[in-house]
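First the structure, then my questions, so here it is.
The complex appears here minus one protein chain, its other protein chains still in place.
Going in written order, the chains are labelled A and B, and every chain counts its residues from 1.
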Amino acid sequence: MMSLFAQVPVSTPEIQWFYLAPILILALGGVLLITLTSVAPVMRGRHISALFTVATGVLALAFLPFIAARLDGLVDPVAGQGGRPAVDLVSSALVVDHFTLWVSGLISVAVILVAVMLDGYLEREGFESPEWYALLLISASGGVILASAEDLIVTFLGLEILSIAVYVLAALHLRRSESQEAGFKYFILGALSSAIFLYGIAMVYGATGSTTLTGVAGSMTGRNAAGLSPAVDSSLVMVGIALMLIGFGFKVSAFPLHIWTPDVYQGSPTPIVGFMTSAVKVAAFGGMMRVFLVGFGGTFASDWRVLVLFMAGFTILFGSFLAIVQTNIKRTMAFSSIAHAGFMLVGLYAAASPVAIGDTGKRAVLFYLLAYTFMSIGTFAVISIVGKKGDGNHSIEAYRGLAKREPLLAMAFTVLLFGQVGAPFTAGFFAKFRVIAAAAQVERTEAYILAGVAMLGAAVGAYLYLRVVVAMFLDVQESPSTEMADSADETLALVEVRALEVPPATLAVVLLAAVVTLVLGIFPDIGSGALAEAALALVR
Amino acid sequence: MMSSALLAIQSTNPIALTPNELWVINTFFYVIAAVGIVAALKMVTTKNVVHAALYLLVVLTVVAATYIVLGAEFAAATQVMVYIGAVMVLLLFGVMLTRAKIGDDGDLDYDSKWIGGLSAVSMFAVMGYSLWEAFGTDELPADMAVQRTGQVANSIFSQYIVPFEALSMLLLAALIGAVVVARRD
Partner (left out) sequence: MAQYLPVLALLLLGSGFAAINLVVSKLVSPSRPTEEKLAPYECGIVPGREPPHRFPVRFYLIAMLFIIFDIEIVFLYPWAVANAGLGRFGLVAILIFSALVFESFIYLISKGALDWGTLQVNRRLSPMVNEDRTVESTVRKVGLVGRFEEVESLKDALIDGNAATDSVPEQDGAAA
C-alpha cells in the first residue's frame, strides 16, 4: 500500500531558527499570552499581561546584538551583495541584515514602551483584557515580518498582520463610540488600500514573473535607452509600483492618502495611537524602503522618486498647515505625524538617488524613525495621562497650567514638543536636518525646492507645538473659559486639576522618551555605527 | 511576446488541446466573464442587501470558474470552500445580526457616489490599458496542463512555507479581533 502513496521527497528549506528569533519571540509571545489567559483565569490579573509583554519585548530586543554579532562574523555572507552581511532565510522569504535588526529594535522598543503606558491606561479605564497586549505583540511580529520580507507575498502578509491587529486595537475602547468609529474607518480604508497594494504586487508579478525582491530587481535591470526592455513591460511595472506606493502611502499617511489619520488618531485609545505613530510607521517605512530601494531601486528609481517627491512636499505642507487650525491635541498630533511622515519621505526621495547620496538618505530616514519613535511615544504618553478617565479630555485648553500642576510632566512634554519642532539640542533637530541635507545633496532643482518646502513646513510646524507649550505655562485662571465663569465653575476647575492621576510607569516612559530626545540631540552620533550598517544593508 | 508570468505556468506535462476544445474553453470563458461583469454591476447597484450578497456569490463563483479555465484546480476548490462556503455564510450572518433591512433599502445610496465611480473608472482605465499593452496579444499556451494539487502542495510546504505560517498568524489576529470587537463582555 505504501508504494501507492510514495512520492519523490520534496526538498524542504532549511530553517535557521536563531535568525528568526525576533519574529518568533514576538509572535509566540502574543499567542502564548492569549492561550494562557484563555485557559488560566489567574493570568488575567492586573499587570500580568503588561509584564509579560514587556518581558517579551525585552527578550526580542536582547537577541538583536547576538544576531548582529553572528551576522558580522559570517565568513561568506549568503545574500549580502556589496559585501554587506545578510542571511536569506527559509528559501528567500525573509532576509536578516542590519536593516532588519534596526527596524526590529525600534519595533521592540515601541512594544515595551507602549505596553508600559497601556498598563496605566487600562487600569484607569477599567479594562482587564489581555487581548490588548496579545494584539500588540502580534502586530509587532507582523511589523518585523514586513521589514524583513524578501518576497512580496510575505511583504503583504506582514503588512496585513501588522494592520489587522491595529484596526482592532483602534476599536478596543468599547465604551467610546469614537473608538469604534476610528476602528471602523481605519479598517474600511485600510482594507481598500491593502487591496490596491495587492493589485500592485500582481502587476509587478505579471511584468517580471517573480515575487521575490531580488527576482524583481534582476528582471528590471537592463532597461534600454527608449525606456523599454525586452524582459519587462514598462507600463505594467509603473502601474504596479504606483499601486504599491499607494498601499504604503496609506500606512505611513502620506499626502493624498492621509485623510483617515486625524479621525483615527482622535478616536483610538491614546496608547494605541502611540503604537501607530511608532511601531506601525517604523514597520511601514521599513517595508517601503526595502521593497522600493531593493526591489525597484534599479532602473525605475528615477521614475517613482518623482512620485515620492510630490508626496513628500504635499504631505509636509498639508500636515503642518492643517495642524494649526486644530483645537484637539490628538488631531494636532495626527497632522503633525502626517508632517513627520512627509519629512521621512524627503529622506526616502534622497535615498532613491545614486549610491553615495542614497546612503545619506537612508541613514537620515532611519535616524528620523529612531527619533520619532521616542518622541511620539512620549508625547502620546503625556496625552494619555492628561486625557483622564474616559480618554476624552483632549482639547488644547486642557493643557493650561499643566506646568504648575505637574511640573515634571510638563518639563518632559516641553522637551518632547521641542524635539518635534526640531529645536537644536533635541533629536528632532538632527532628524530634520539630516533629511533636508540629504535632499539638498541630490543637487537638482526639484530637490532644492523640496528641501525649501521641508524647511517651510518645519517653521510652520513650530507654531503648533509652541502653542501647546505656551498653554502649559499659562495659568489656569487665564483660560478664557473661566473669565465669564462664576465661582462654582472655578471650584469645578480646581477639582479637575486635582483629578489628574499620573501612573509612575507612564511617567517613566515620558521621562525616558524626553531623556532619549535630549541625549540624541546632544550626542547625535550615538549608535551611528549600527545606523550606517543598517543603511548600507539596503544596497543590492 | 509571451510574458514571463505566463511562461511560469506553462506546463511540464503537456496535454495539447484540440482546436475544438479550445473553442469550448474560449466560449465558456466569455460566457462566465459576461455573467461575472453583470453580477458585479448588479451587486453594487441593487438596493437589497441580500440580493447584493447573492450577486457577490455569483461573482465569486465566476472567479472560481476562471481558475478552472486557467487550470488552477486547487485555487478553484479553495475559492469555493472559503469564499462561497465560509465568507458568504459570514456575510449573510452579518446581514442577519445587524439591523440591515432584508428587503429594499433606499438608504444604500451614497450622495457622492459619482466620485467613487470616477475613481473606479479611471483606475480601470489605467490598469486595463497597461494590462492590455502587456498581455493583449498573449494567448494561453495550448499545451497548458492542469496545475496538480500535489505540485501546489509541494510549493506551499517548501518555497512558500513562510507565507503559509504567516497566514496562520494573520488568521489568528483576525479571529481574535473579530471576537473581541463583536463581544462586549
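Note that in this section a residue touches a chain if its C-beta (ideal position, glycine included) is under 8 Å from a C-beta of that chain, and two chains touch if they have at least 3 such contacts.
Quick caveat, the model's predicted, so the values are computed rather than measured.
Check B:34, B:115 or B:178 against the missing chain and you find that the one touching it is B:178. Interface with the hidden chain, as seen from chain B, comprises residues 15, 17, 21, 24-25, 28, 68, 71, 74, 77-78, 81-82, 85-87, 89-90, 93-94, 96-99, 101-103, 146, 149-150, 152-154, 156-157, 161, 164-165, 167-169, 171-172, 175-176, 178-179, 182-183, 185. Residues of chain A that touch the chain left out of the display are 5-10, 12, 31, 34-35, 37-39, 41.
As a convention for this text, only the chains that are shown with their structure count from here on.
Averaged C-alpha coordinates put the centre of chain A at 32 Å from the centre of chain B.
Put simply, chain B touches chain A in their complex at residues 3-5, 7-8, 126-127, 129-131, 133-135, 150, 154, 157-163, 166-167, 169-170, 172-174, 176-177, 180-181, 184. Contact residues of chain A toward chain B in the complex are 7, 10-13, 27, 31, 34, 89-91, 93-94, 129, 131, 134-135, 138-139, 141-142, 145, 151, 153-154, 157-158, 160-161, 164-165, 167-168, 171-172, 174, 183, 199, 203, 205-210, 219, 231, 233, 235-236, 238-239.
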